[in-house]
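A single protein chain has been removed from this complex, and every other one stays in its place.
And then chain A:
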């Protein structure tokens, strides 16, 4: 083994720095700069003028003249150009895209009648299905073939072929015709109806039109059956789906009959329809007109109402009033109401401009209202054991829908008239409810006081008042009543709400009114309401069934109260939170509060009210973490808590801040990211103290920063992630050193070195197992750089920490076939070289580094040199081993890096060293693994260096460094 004395060359850092500093060129601001952002000027107002010209208007990009990027973009970046374009053109595009030019006019006309703001049936559908459910058993009674519209004459000899096949079809169905399905659960029922829907489509596709019609008739007949009345609205939804399908099938069929030679335009008239299509259409109407029972006849005719367009212009206009009148023949008020709803629905869809029959429908409905309390209804309810209030709510979807159709873009006087009519009916609660739900919120809000009066006048018996107030509250949440009335409204409403007995009804109603209160009132009123809710929901743990409503209360409050000091000064807010006793819900609520806090709390705070409350909330979140908590969940909770911690600041009161951190550490000990944040906070605190004291601590502050260091020191070991521990030790050590806490810094660094062996060889990064080597290398390099300024401990030997680190590196079980250890050695050489200098390249103010401690003591220098020698020896050994194996590429790279180090830090005047450098150069080029460009650059650098004073010896070395041409 070659014994080699490494000598570091003396450095004058100051002079080197001077040399390296480039000529100072004055940069004129406002001039061209490659990184200067492209100025995007908003061209919304201008884009019309620049149509088609791509180059002419480059001046539009105001003050950025020659920027190549911006001139290419013509001053406007494409994104804002699109934005500007779409802002003005979207409506036009959306309209023309759908229907081409032909349909356009009609479309526009239709849009006048029904716009996007009309809440479509489809959105009500799901709501109804979810709301009206039952556990009772249902039955479907399909009586196929029972009604023969036209009784075929017996033995008529000359029925045409077509008629005969149809009759046969009919007979087929009649076999086993009456199918009664009993004991169906609600889900079974829905499935059966869906099956029928499918078989309708199948029958249609296989040209069995008669069968299709029969299915539809039978289905609509089911609607006259009001047994299991709670389910009726849902049944209506399911069955009208079938009717819609049927109506569409018929319409499409007739439409397609006219598509020869070209399809009918959207806006076709009767004249465009050919005779065959008309005849087919007429046939359908005749067939339907002969359906025996009233209800199927009504429904099926309503379903194909649209087909009237094929026959004559005024068909729909005449049919709607007729069907409306026919509904009067339906005895059961519920069935009639839903039939009206269906008719209105079809009417609005097919002929939105025909409002008269809508109104007529409603007036007829009012006319038959007395039936609801009538004898036969009462009997039925008694039989089914349904309470009157529940029965009345069954009406609300139908009536609401009808009213919505009427109220849509209706003139004010019409609405007023409707209201008057309702009043005349003795303020029927059911009606009132629907009126409030269907009419524009603004309309309702303007008359809120009137409505309250009307609600009060209603008789309590039928329809529960809290529902009425709920509907009113919903309107008031969207529209504001006159300012002067607001308080009265709230008082009146709450007077009733607070009397509601059932907690469920109460909370449903209260939840709605919270929004109104938050919108218009201060924390006092909201607090009162919270208190009231708590009072109602606490007995019998009623809150357990109302978590979703209570959550929504919180959500609403958070939408309106962003000032957390106000929020938490509501006495009842935290007690309200205490009602969330189910863990998952409570955490969710806390989380939503935290999210709002992080989003809206912009200033640092030290408000004890906020801190207490937030700590409580964060603690709740923290305490929900257990072994089963998912990693993502933990992370997001930790982020929220960190967000809070960052908002806490006690200003100059550092001690209190520290004690807050202590408290926080105790509270959030299960979430590592929070602990990490706390350590950072404390370190920051120490540095802040240093800044305030301008670097020289008083006795008091010195004690304080030591306390900070102590905090970090005892917190770090509780972290499980080894790398956060390592980096935090290092960081805290740096902070301690900066604050002149030498022994603390020593302790940190020692701790870091002592846990090095624990670093596992692979760690999991984003769920994947990765080698930890690169992390470890990064850390050691970082650590070495730090060690330069750390003064040696008087009681330990020279370079105690460096040795310690290197020993650890040596003992660490590196991966097989890894150069990592040697790489550490290579990077330790510059440190040692730097330590040998008279003045160090950097130092910590007010801390004496080794340079001062030893003052260039030759013993110290020889210690360093010895260490270097050992390291180089180790490295060369390793290079030899690599040469033996197949590691020539690695050998080359390693040799080159050692060469680099020697060149930069070694004193090459020493012949041995320069010989070693040359050897290393040759070794690295031996196998041609070296990047030639790097070699050339290095060579150039060495030549350049050689021209510097004191470096002339390098020119000899250069002579011996040969470039290998690639072969």
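Here is the rule we go by: a contact is a pair of C-beta atoms (placed from the backbone, for glycine too) under 8 Å apart; a residue touches a chain by one contact, two chains touch by 3 or more; residues count from 1.
Methods note: contacts and distances are computed from a predicted model.
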**OP:** Consult the UniProt record of the chain that does not appear here and report its protein name from "Trafficking protein particle complex subunit 2", "Phospholipid-transporting ATPase", "Vacuolar protein sorting-associated protein 26C" or "Retinal outer segment membrane protein 1b".
**Re:** "Vacuolar protein sorting-associated protein 26C"
Original post:
In the complete assembly, which of A:331, A:575 or A:717 touches the absent chain?
Top reply: A:331
**OP:** Could you tell me which of A:292, A:313, A:409 or A:846 touches the chain that is not displayed?
**Re:** A:292
Subject >> Contact footprint on chain A, counting only the chain that is left out >> reply: 149-151, 153-158, 160-161, 224, 274-276, 278-279, 282, 285-286, 289-290, 292-295, 297, 322, 325-326, 328-333, 335, 367-368, 370-371, 374-376
